[in-house]
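Complex shown without one protein chain; remaining protein chains in place.
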Amino acid sequence: MILISAEEIAKHNTYQDCWIIIYDKVYNLSKFLPEHPGGVGVILEQAGKDATLAFSTIHSQEMIHRYLPSDACLGFVDPATSVAETSKAEERRREAIKNRPSLNEILHLYDFKAVASRILTNETWSFYNCAADDEISFRENHYAFLRIWLRPRVMRDVTHIDMSTKILGYYSSFPLYISATALGKLGHPLGEVVLTRAAHSHGITQMIPNFASCSLDEMTIARKDGQIQFFQLYINKNRDISRKVIQDVQEKGYKALVVTVDVPSVGNREKDLRMKYAGAPPGIQNEKDLNRDQGASRVLASFIDPSLNWNVIKWLRSITSMPIVIKGVQTPEDAILAAEYGCNGIVLSNHGGRQLDFAPSAIEVLPNVIEGLKKSGLLGKIEVYIDGGIHRGSDIFKAIALGAKAVGIGRPLLYAMSSYGQAGVEHALQILKDEFEAVMRLSGTNTIADICPNMVDSKSLSNHSLTPKDYLSSNVYDRLVPLRSKL
Amino acid sequence: MILISAEEIAKHNTYQDCWIIIYDKVYNLSKFLPEHPGGVGVILEQAGKDATLAFSTIHSQEMIHRYLPSDACLGFVDPATSVAETSKAEERRREAIKNRPSLNEILHLYDFKAVASRILTNETWSFYNCAADDEISFRENHYAFLRIWLRPRVMRDVTHIDMSTKILGYYSSFPLYISATALGKLGHPLGEVVLTRAAHSHGITQMIPNFASCSLDEMTIARKDGQIQFFQLYINKNRDISRKVIQDVQEKGYKALVVTVDVPSVGNREKDLRMKYAGAPPGIQNEKDLNRDQGASRVLASFIDPSLNWNVIKWLRSITSMPIVIKGVQTPEDAILAAEYGCNGIVLSNHGGRQLDFAPSAIEVLPNVIEGLKKSGLLGKIEVYIDGGIHRGSDIFKAIALGAKAVGIGRPLLYAMSSYGQAGVEHALQILKDEFEAVMRLSGTNTIADICPNMVDSKSLSNHSLTPKDYLSSNVYDRLVPLRSKL
Amino acid sequence: MILISAEEIAKHNTYQDCWIIIYDKVYNLSKFLPEHPGGVGVILEQAGKDATLAFSTIHSQEMIHRYLPSDACLGFVDPATSVAETSKAEERRREAIKNRPSLNEILHLYDFKAVASRILTNETWSFYNCAADDEISFRENHYAFLRIWLRPRVMRDVTHIDMSTKILGYYSSFPLYISATALGKLGHPLGEVVLTRAAHSHGITQMIPNFASCSLDEMTIARKDGQIQFFQLYINKNRDISRKVIQDVQEKGYKALVVTVDVPSVGNREKDLRMKYAGAPPGIQNEKDLNRDQGASRVLASFIDPSLNWNVIKWLRSITSMPIVIKGVQTPEDAILAAEYGCNGIVLSNHGGRQLDFAPSAIEVLPNVIEGLKKSGLLGKIEVYIDGGIHRGSDIFKAIALGAKAVGIGRPLLYAMSSYGQAGVEHALQILKDEFEAVMRLSGTNTIADICPNMVDSKSLSNHSLTPKDYLSSNVYDRLVPLRSKL
Partner (left out) sequence: MILISAEEIAKHNTYQDCWIIIYDKVYNLSKFLPEHPGGVGVILEQAGKDATLAFSTIHSQEMIHRYLPSDACLGFVDPATSVAETSKAEERRREAIKNRPSLNEILHLYDFKAVASRILTNETWSFYNCAADDEISFRENHYAFLRIWLRPRVMRDVTHIDMSTKILGYYSSFPLYISATALGKLGHPLGEVVLTRAAHSHGITQMIPNFASCSLDEMTIARKDGQIQFFQLYINKNRDISRKVIQDVQEKGYKALVVTVDVPSVGNREKDLRMKYAGAPPGIQNEKDLNRDQGASRVLASFIDPSLNWNVIKWLRSITSMPIVIKGVQTPEDAILAAEYGCNGIVLSNHGGRQLDFAPSAIEVLPNVIEGLKKSGLLGKIEVYIDGGIHRGSDIFKAIALGAKAVGIGRPLLYAMSSYGQAGVEHALQILKDEFEAVMRLSGTNTIADICPNMVDSKSLSNHSLTPKDYLSSNVYDRLVPLRSKL
């Protein structure tokens, strides 16, 4: 066993020659550096130092063995010389947390996002907040709700409001579930289990992500008695791997399988890709040193099967008794197919605008899907959920009025979690509940069943004469100016 | 009787230990402080001092006994030592008034609002100016008018213009009334009676607010011979209280009862809620010290009955002979119900956008309501008024053309009152009158009856492809930027 | 005859005590000062000095006798002591002219406006550039053209383009005439005759304004052989005055009478009104010193007859043989009436947005008018012109395609004249001609007759979902902001 002194390690702190300490072992990352999905910068910041804290925040220990060749490990740090150090990024994060507003001052989900934008590292912020291409669909997801107006009824006894509903037969305190989002530990050291606990506090369902930072066991253990969890899955090119996961999940008590079908390849998320170059030193501007086609998102998705098709439903039925939900449907045609193939539910979703820019918002697709199912005599055979753009109680109300059984919410809760932990997520859910209850009361609706289509005015929903602003194109446009007098 | 020296009182000037003087008595507000609907800041500013002036501007004396426990009163200030002091906020207000523009320079209602924004305290400005959630409906109320165009006729003798009309049979010099708005003394020491006097000068009706700062007697006494006042009422959970108010009001000569039906719970007015934290010292950032769910608006509304329904009309008819107007109708369906239940009038209103965000503007609902009443054979059985967004004479003209009997105006007059008192309100009304007369003359209409639907072009009124900008969401969006050359 | 020394006069230079010299006479303007339509400031700038230059730029000499009481004249300035002085405003103007761009650099009509905005005094700029209320119609006049697209045809021989047309039977080198605009001497010392000369150079018709700065004789004398002038008239309350003007005009060879019918009262032009207060000293902020309801526009229009109606056509026919054109028609209904009453032409116009805000643009009204005349069998019985918003050759093309015989242009030529005199106006007209010819050539149209309705796409013309921005309301709106971390 080789012992290496902290002083020696500290000398290897450049792009060409980069050593770091993780869990007391010393690694030479010089070759791995340009391949790191999270960018060069975050590693160089740790070059020659103990990176255990920064590493463990994001990765499980087994990642080392999966990605590094065995000869990358040079030996152990000499305990007599080692000094664990807090990274500058971590210091900055802690300072931002210390100066965050009081949780009680947070009035809406935008506050959480604004606070999180200062607390998260640039890398995490870019990964969570990015979307595809010009991020038109990302913003359209929100703007589409702005084109729907309410039709409030008055003079109805609204003393008692019952917001509860059932999702695949399971009780939900209001028609919202926590959607699957990847890499929770980037935002909070405890990762997805924070969401598990908050979901229980509020009596709602959590959809566990395939790309969780926490292990399946951690998330299963965090579940309380009677609490409902669904499991979101990407189908692997190697079906055996998927089969094992599905059987494991069923045994561990997950109540439904949610198959994401809109990632045959990963979307072009440019904020995320930019990060790769953010910390690169000037010396490596050479065109061969770094290569395109990466970023955190791409690495994650490399095993997903692009040949996925409707036949997979039969196969799934053959290996599991869990209800099957298809996530990523975007047309009435596919909604009808899903119903015909016997799926139990569909999530209308454009993946938060992260996959295909100009994919329509789920809320715009929703009434067409309901209409399509109705015409095909399939309405009621399949539950329809939507996600994307939900920020206010009125958004939930609009979705229910147009035919959704429930809505999913993802990123806003990551921001709440990153800024205030479990208390933040619970506060965020409470805000949504309060807002939704208020809209129900002020609209004169006592139960979910009362929220029918004529409670909203969606005549302008499909009017796309105004699109979310395209910042790239306007940024490079030179505006015409008239002449003024000289000097 | 305990006498306490001003010097002693002055020592108790912190969040934990806060005494103030009101009407010569000394109160310990340490416990009450976090509960104060108007926020912590305004009280701390007075801590250890004589707060009589600041208090009396907003509250009637009886409020002390209603909200403070009897042991909060510690005794009397020793008159030998007391020194009344003008608060800094009051000094700032007076300075702003001294520097306001000449009243003759005020050309339109926006000038009043701009001037008032500097004169009012932050708390009052936030309370008057706030609206629900993203304030979409608040601004839509104005923008909807921008989507209506005029169809002016020429070559008509317009030497004589008669703007007068009747509201519930009572003469009005032009088709506008002063709508009910709460807490007038926040804006002007004399409160609502300023509006009463200006209404008389202009020969129009005033709708007295249930939440007036002035007492009913004050407002009744301020009424001149032949002057018309309506009374706006929130129905109390305790019907006996409402009955007494109604009978009192009828005896005192009010000519109509206007029942507000759109407040089963209070809207989520975030500017108002923010104020609660504005003056809080850093030491109390702890999450339990302050609690959400308050703000001036919420406290006011706690007694309103959420079980209110159409049966209340029969009960009202049984205890009063006053005409009954329902304020807050927002759909043709409810307009028809109001007519069928025998109401004398309805106010189409979304409560100035302060209740339910995305509730439609009254002006957009108006033509649908008229159409609905016509189809049901009820047109003419009930008078239809609208409020919300009226700022120009052309707005009044558009409302009349689309079928309104009259329009209500609220906040703009508060701004005029706050900035210039009664002269300000009279000037504001004169501007509206002049503008309305000009629109009538330039449109070739001599009387209110001439202002028929084909005097306007409202084809684009219901086109919602462009919504008022959602500032919160765009504020937290990171715009994409293309690369430029480095350095 | 009293002689007063320049030194003595110089002492009377305050708001309370204000003497000035005009054409060697000394006037006490102390009483007149607050009544001056052009504002207090411009006079105070001259107080105690010789104001002849400033006065004569704008007014004819007879104005003195019309507006000042005879006792305002105190005597003559003692020639031994008088010193004529150039005003500071005039110096500023000359400096701006010296620094204007070369005329050849002016590429479009916006350049002229930008240059003029620096050269004109604030008072003149405000008067020329102002419009009614929120200036929505003013800007809509331009924006409406942006909603019309072209349908260019290719592979047509466009070697020869003939842009000429006839207006009331008179040759015009292209389908544009100079419209009537008031007070030309505010922009250029020679006033309207500058336009007369440029009209001749380009072979187009000039519409002489009733409110010209130049006398009728000056403008008549400036006319060259064969040059066509129309006369624009406001009908006086006293018909005898109008009769005399009409007969005078006919004798002097004007070829048509254009009766403006959209000014029964003057529009609310707030930029113009603001000017009244611009120069007022702080000492007179008192609310009674200055009164509303004035500004240059209002004084001019006081004699116009608000009782004007269609009967006037018969009367006009009885006293003149000139063709009669009605200017200010804004609906198909009135266009049909004009044709039925035997008028020879109509100008669709909202008076440049200066009269009634939210009056539609002429270009939007145009296709409806053509349709209305067609349905009534009156198409071809009356010529239809439009004005308002014309800035580009493509605007002219669009108007012709939608049925206009010609378009009028006003303010843009005032800006050209104010900045560069006659050469400027000729350059402006040449730009329009070049642009119009280019559009004809690139659209594949050889003659005016080829410019038919299917050369344009006007499907979105009446879509008013996007209105010109309402700056007043957005200026006083406090935008919502999410919380950020403190400090």
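Going by the order they are written in, the chains are A, B and C; count residues from 1 in each one.
In this section, a residue touches a chain if its C-beta (ideal position, glycine included) is under 8 Å from a C-beta of that chain, and two chains touch if they have at least 3 such contacts.
From a predicted model like this one, the values you see are computed outputs, not experimental measurements.
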item: Selected from A:50, A:357, A:435 or A:457 as touching the chain missing from the view; value: A:357
item: Identified contact with the non-displayed chain, of B:75, B:189, B:453 or B:482; value: B:482
item: Listed residues A:172, A:196 or A:268, member touching the removed chain; value: A:268
item: Missing-partner contacts on chain A, residue numbers; value: 133-134, 136, 261-262, 264-265, 267-268, 270, 273-274, 277, 285-287, 290-292, 306-310, 312, 326, 328-331, 333-334, 337, 355-360, 462-467, 470, 472-473, 475-482, 486
item: Contact footprint on chain B, counting only the chain that is left out; value: 96, 99-101, 105-108, 110-111, 113-115, 118-119, 463, 465-466, 482-487
item: Hidden partner interface residues of chain C, rising order; value: 101-105, 107-108, 110, 113-114, 117, 129, 134-135, 139, 142-143, 146-159, 270-271, 391-392, 394, 423, 434-435, 438-439, 441-443, 457, 459-460, 463-466, 471-472, 475-476
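Criterion: only the chains that are shown with their structure count from here on.
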item: Rotation in the CA alignment of chain A with chain C, degrees, nearest 5; value: 180
item: Numbering shared by both copies at the chain B-chain A contact, with half separating same from different; value: different
item: Whole-Å separation of chain centres (CA-atom averages), chain A against chain B; value: 42
item: Chain centre separation in whole Å, for chain C relative to chain A (CA means); value: 60
item: Per-residue multi-chain contacts in chain B, two or more chains; value: 134, 270, 463-466, 472, 475-476
